[in-house]
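Note that this complex is displayed minus one protein chain, with the remaining chains in position.
By letter and in written order, the chains are A, B and C; residue numbering begins at 1 in each of them.
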Amino acid sequence: SVDSGGSSEGGAAAGAASPAANCAIATAADPGNSQPADDTPIAENAPKLAQKDTYRVAFSQNANNGAWRIAETQSMQDEAKRLGYQIQVTDAQNNQSKQIQDIRSLIAQKPDALFVAPMTEEIGTVIGEAKADGIPVFLIDRTVSDSQAKAGTDYVTTIVSDFVQEGKRAAYALAKATGGTGKVIALEGTTGSSSAVDRKKGFEDALKECPGLELVATQDADNQRARAQDITESLLQANPDVTAVYAQGDDMAMGAIAAIRAAGKVPGKDILVVSGDGSKEALQAIVDGTMAANVECNPRFGPKAFEIMKQYAAGDDVPTKILNEDRLFDASNAAEFVNQAY
Amino acid sequence: MTDVTHEGPLLEMRGVTKSFRGARALDDATMTVGRNQIRALIGQNGAGKSTLIKILTGVYRRDGGEVRLDGNAVDFRSTADAQKAGVVTIYQEVNLVPKLSVAENIFLGRFPRRRGFVDWATMRSGARDALAKLSLDIDVTRPLGSYRVATQQMTAIARAVSLEARLLVLDEPTSSLAEREVETLFGVMRSLRDSGVSMVFVSHRMDELYEICEDVTVLRDGRTVAEESLATLNQYELVSKMLGRAAEQVASGARTSARPKQQAEPVLAVSGAASAPRLRDASLAVYAGQVQGVAGLLGSGRSELLRSVFGADPLDAGEIKVNGRTGSLRTPGEAIAARVAFLTEDRRAEGIVPHLSVRDNLTLALLPKLTKRGIVDRKRQRQIVTDYIARLGIKAQADQPIVELSGGNQQKVLLARWLATEPAVLLLDEPTRGIDVSAKAEILALVDKLAADGMGVLLVSSELEEVVSACDDVTVLRDGVSVARVSLDRLSEESLMAVMASGEAVPPSEASSPDVPQKDKADD
Amino acid sequence: MTDLATRPAETSVLRKIDWPTFIRRYGAAIVLALLVLFNIIFTENFLDLRNILFVQLRQAAPTAIVALGMALVIATGGIDLSVGAVVALSGQVTAVFLLDGVPPLVALPIGILVGVAAGLFNGTLVSRFGIQPMIATLVLFTAGRGLAQVVTGGRIQTVNQPIVEFLGLGVVAGLPISVFSLIVVTVAIMLVTRFTPAGTKLLAVGGNERAAGLVGIRTKRVKTMAYVVAGGLAGFVGLLELGRIQASDATNAGLNMELDAIAAVAVAGTTLAGGTFSPGRTIVGVLMLRLLQNTLVAHGIPREVAQIAQGLIIVAAIYLLRRSRDAR
Partner (left out) sequence: MSAATADVATVGHRLALQRRGTVAVLVLVVLLASLRYGDAFYSGINLTSYFDDAVKYSLIALGMTFVIMTGGIDLSVGSVILLAGVAGGLASPHGAVVAVLVGVGTGAAVGAVNGLLIAHSRLEPFVVTLATLLWARGLGLQLADTQTVVYGSGALTSLARDKIFGLTTGFWLMVVLFVIAAVVLKFTAWGRTVLAIGDSEESTSLLGVPTRLNKFSVYLLSGALAGLAGVVLGSQTGSVSMDTGVGWELIAVAAVVVGGTLLTGGVGSIGGTLAGLLLLQVIFTIINFENGRGGIEINSYWQNVVRGAFLLVVVLLQTGVGRGRKKS
């Protein structure tokens, strides 16, 4: 959804890796966060929100397992509590149609505002139903497809990370860590989820600029630690010359590291691991030297989400798409952030 | 007389062979059924009667041989195929659908319809009509399974009769029927024959064959050894053909003399036993060395009496003493520990564990005794099994799944299962149901010997002849109440029948029986 | 009684090689052998002892242990959908206790006890209350994983303790601990079912419950025991899974393991109707399905295609078995 054009802007190269022939991105700097397009419109036609001292809000979470989602839910709840708002949370348990039903039953209870972390991009129709009932909707961490619900009209705005960019940054980090040569295996998150699809796209596109890095296998590990471990074991056995692993999520990365160990190799030395999410465990792994780099995908949406809600209630301009700032962690800064990580 | 009209026979089966896993069940079997004829098909248990029938109707595929109906070669693929050609079969075990209503059972596969929908009213009245032909008047909307076995069997017959067959095959339809019902069935069979239907009739009761059949096909070890008119063959010759040896060798089931009580105290004493819903107040005593009979009409509660003695059904009231010790047996385990054994009447549903081997089936009740410090003594187990297979003449291998045995041999294995526990009291519920004449005689001889060796036997049988010839003393049950005792000196089929049917209880001591001929021999 | 001698020797002589029986016995083993052969030729380093023991067998062992329990339950004519959830629950509970500083000697047995309790619960519902096994075990299938998540708040709990490391990476007698456990469990089950009355009782109850009751077997107890053993084994596997990722993952531990186990029992030629039990073939079934999966992964087949292949192989396997049953 966001162009990955503006690649090498800003930032100094860390210069740790030896420049490899044939790999344009091995020496390039981290491409950083993508910027929202300048012409992002302002939400004007969505249901209005009255200014009040306290609000009754609802949050439809799509699944509440795994550290990341739990941190996200927690952040929403904590922030609501801090502000003295009443918040109602539902958990769709990884089931799109349950989320649709959840949202409908939330709408039935007429909250002041509705936050939704969509399971997939295709739950837009029910967002339209909220509009019909005059409830402003704020999407977080994923968006919904344009054909079903219009930003600024059916819902106020969407606060997301740019997953394509995350994949791309991971590729840069990997190229840098490996010096631009080696064989790579990739572990993907839940089949069909936009994060998995987009990270894969960003990663593979960027990797094209580095023919020295050969992607020898890609497998769906479903964001599961044990599954990632089994798969990595099998892949390492069939491809003993693999030198790097890209895991889209930290849980899978931890599984991969365990598999590398079980195969009698040293993670961080024989095989480099790059991952995305920015969990405490992953940052600790960087500190310990078992992980090379990690592209953050910050789950703590609470403060930002409520801030934007308040702005919207106050009648301030709210753009229809707001991008999260994500950091890149590597050996240079992991120790500094590990205690703040979720 | 085999009536060979110029049109030729209705059915001809020639040179039929069939093997199950390399074991020959049929080997050059032949059967010819003429028109307007009732043909008996007989043979020992496992001779291949049911297999031959199932090959005729396509349940099994034959390995070789030919089947001609009306002179045309046929090869039915299923019962449905056979039915379309007018061949209707009542298979050996009651084969109906218990949870559906009686009416549906009769019309399954050919429901009367109105505008495409099942016409329940027509179906119900049709079912009532079909049953009325068999003098049966029951609620046809109730599930079939809620009726007793005999009624179910009659329903199966009603269904078959109403199918308007040209050839009706009845595989042991009478094994669970009482005499009156058998008579009704024979009446219907006769009128069917008069209206042009041919029939094949299988039964192990010789007198039934002579009563209803004209001709007979005798199978032995899967081969047809005779196809003759019954008129030219007396019962002695027939049994000899069936067995392949002189019939004298058939052991006589009747004991030779009165058996003395071996102890003054009964090994089993039941007083006032009641078990809802059928058993209300039953008392009797079984002495070591004697065979105590229980007689009664179907549904009089005989099986329930045995079951509650054995702890298989809960006892609501009454007292049971085994070897003088009171305390009811609450579970079969307790009963077995007290050396009581119980051979069930329903071999298939309560007896065999189909896919277990003969060995395991035979030693199932013996397991606790075979176990030393938690380990099963396999060597002793093998010995015991070999021993019983030889002693009872069971035609099977020890490691064969029991389901592959013919009914009679299964029954012997089950009997062996209980004998192996060396019981003090043996409860036998219809032990010879579906058993061929020679096996029946063997089993009765065995019972005689067991009693002589000191066992107390309690025998339930619907065949009065059997009761009369095997028992020392008979308790008569009616509506769950033990109404009379008939002791050896007054024991006869007639006297039993009279007591079973008469309305009032006869005081045990002065049961005035009309006449007391000493036990007449089996072949009357 | 005399004419046993006059019978044709129908059963003994005519049995040459009984192919149908052969296929039924060794069908899964044949497929397994073919897969092994394929891998030897086409997969690098397959024959490496380390790969065989520490990748292939180790990955299969937990499912195999669960499948043995499942086979016991299936032998009684039941089914246990809850084993996967029980794996998760046992791992969670143990992890929480360990993290609370409870000594491993206490915490690990508690994990197994959780499984035993779950089995007792299932067994009681099935045998005392007469609830149909699928529904009875569906209760814990649903609630068990939920409870596991409640225990740890849905978070993955990393447990960095030597005992957990040992459960995951430990080597006993040159074997990964899970493989070693599988061998111990298999031998134990084989011994018990062969030499004690338990095996016959189990098959009798599964083959004809009423008949079993009438020969004095306490059928309810036998059935309950089957669920208890299955639960206990699942509890134990919960510990292995905890060790494997050095962490407890309520959401994913043991996920779909019940289906893997049932599929393995089925391709081993066991009928789900009850009355048959074969520990050896069950393990072969697990190995076969697992190796199939690993082969597909190792050769870069995407998961969705792999699923198609798995489904088709299972159908093919049971089709062959069926044919062999019919052919007799």
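Criterion: a contact is a pair of C-beta atoms (placed from the backbone, for glycine too) under 8 Å apart; a residue touches a chain by one contact, two chains touch by 3 or more.
These numbers were taken from a predicted model, which means no experiment stands behind them.
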Missing chain touches which shown chains? A, B, C
Only one of B:Lys18, B:Lys49, B:Arg159 or B:Lys241 touches the unshown chain, namely B:Arg159
The one of C:Leu35, C:Val55 or C:Ile262 in touch with the missing chain is C:Ile262
Using the touch definition from the top, which of B:Leu69, B:Ala82 or B:Val353 touches the missing chain? B:Ala82
Over the whole complex, note the residues of subunit A touching the chain we left out. 58, 61, 64, 86, 88-91, 93-98, 100-102, 104-110, 119-126, 129, 133, 145, 147-148, 190-193, 197, 220
Interface with the undisplayed chain - residues on subunit C: 79, 81, 125, 129-132, 134-136, 138-147, 149-150, 153-154, 210, 250, 259, 262-263, 266-267, 271-273, 303-312, 314-315, 318-319, 322, 326
Determine and list the subunit B residues touching the chain excluded from the picture. 59, 78-80, 82-83, 88-89, 91, 95-100, 104-105, 108-109, 111, 113, 116-118, 120, 143-149, 159, 163, 303-304, 307, 313, 345-346, 349-350
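Simple rule for what comes next: only the chains that are shown with their structure count from here on.
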Give, as an integer number of Å, the spacing between the C-alpha centres of subunit C and subunit B. 43
Here the gap between subunit A and subunit C, centre to centre from mean Cα coordinates and rounded to Å, is 37
For a test of understanding, state which residues of subunit A touch subunit C in their complex under the given definition. 64-67, 70, 191, 216-220, 222, 224-227, 229-231, 233-235, 237-240, 251, 254-255, 258, 261-264, 281
Would you mind writing out the residues of subunit C in touch with subunit A in their complex? 43-46, 48, 50-51, 54-55, 59, 149, 153-156, 158, 168-169, 241, 244-247, 249-253, 255, 294, 297-300, 302-304
Of all residues in subunit B, those that touch subunit C in their complex: 19-24, 27, 221, 243-245, 249, 310, 312, 331-333, 335-337, 342, 344, 349-356, 360, 364-365, 367-368, 370-371, 374-376, 390-393, 395-397, 400, 417, 442
